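This is the structure, below, for whatever I ask next.
The complex appears here without one of its protein chains, the remainder shown in place.
Let's turn to chain A:
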């Protein structure tokens, strides 16, 4: 008997010890392969999840689950009175990751910060084109316009000098392209003649250290023991690349994945009913819209556009196209943006009023084209179906709409033309948290003939967003954007249709995951209970 007791005790002890020593692993079944691991040249969210959000840090970061910012690798920053100089004071004692291919000899300093940005802007840098055809799209389209130079003040201070005041530039520092890379690692690769490794084997200061990537299959990371913000509760982070949404769901149910992104909308109810799972949902940082061409009659009249907006039954669209994984959009700005005006009033669905208003505006027997995108996007999972519903809504108020569609590249190019016929279905996912990324980029006068598919240049609106762009304090910018949204609603260059709802199903024992409003997925603070 005693022997049995001893054996049992020994077994129990060894089990406890094994449990204590057991490394915890989190498996995230990602939706696709990253284009590369250098955080700057790419534009896909899938790539950012695997590179910048795991391996790297930025000077300024988004607060977890928010579009507001907090200090990252910069402890603090000052903006000069005239708004043309931003000085960053770097966080001391930050270490780059030690891997089996790189051992840092010094801590992160101003040289790394200057290098991270200069390689994207200085054509003479040997890193400007270190792989054939490499291009710095995000840097060129955001920071490049107003950045004059980057100055190393001392080892821990860096100054960004702008050619003109630009409040939106601060919102670009938490973007992925602005991740801080190691100059020492770059120098080492350059000396060895293996610069292309920079995009294959990343080294950053971030929460997870890159271990291995098996092409199109698995990416492995380990918690960075030296992370300045503390080691992560999970030891190993694995991205199991699983392209098909149906298969991702099966793997989650079978316990092969802990977290999955982008489930099929039709499966969400079933996932919610499964007691082994939990499902998080949040409005996505995007907008799906229908843009009239405000340069072409009769869409040049705001009353016509408003009348057509009243004819659209958004509820039916959200039920049929988004399978309820969307919310009706009132403003072009998603509700998770700090500048979203919660008091904005939406057009009421009222076909009778729409018909009467069209007649009052002298529009009868109108025939128009309705453009439907050929691709699926979170902000519009089925543009063809959406177009059909709008077509039938328009038909009910006496407007004949012909649905047109074409190859995606053609669609993007031809829908930008100023003389384009009819209204276009399209959408946008925010690049950064700045409201200008929606209200300026998509509706500003500069974007007419390009991203402004409504070809809408309305001076009172333009004045507001330009003033907001030059104003640094967020509290002062907010009322300007609220007013701009009112003007937008009154002028109705678009029918704002929907913001998608991002759904993240995960195993019930996952804790600490927070959905990010800008749609990135990060695993800081995530752990698993046994």
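Structure notes:
Assume contacts are C-beta pairs under 8 Å (C-beta built on N, C-alpha and C of every residue); 3 or more make two chains touch, one makes a residue touch a chain; residues count from 1.
Heads up, the rule we're going with is that contacts and distances are computed from a predicted model.
Of the names listed as "ATP phosphoribosyltransferase", "Polar amino acid ABC transporter inner membrane subunit", "Transketolase" or "Dipeptide transport system permease protein", the one that matches the UniProt record for the absent chain is "Dipeptide transport system permease protein". Touching the chain that is not shown, out of A:122, A:256, A:388 or A:486: A:256 (per the contact rule at the top).
One of A:360, A:417, A:450 or A:508 touches the chain omitted from the figure, and that residue is A:450.
Of the candidate positions A:199, A:432, A:455 or A:515, contact with the hidden chain is made by A:199. For the chain missing from the display, the contacting residue among A:153, A:360 or A:413 is A:413, taking the whole complex into account.
Considering the full assembly, A:238 is the residue among A:143, A:156, A:186 or A:238 that touches the omitted chain.
The set of chain A residues touching the chain not shown comprises 25, 27, 35-36, 41, 43, 131-135, 137, 140-141, 196, 199, 212, 214-218, 220, 238, 240-244, 246-247, 250-251, 253-254, 256, 377, 406-410, 412-413, 416, 426-429, 431, 450-451.
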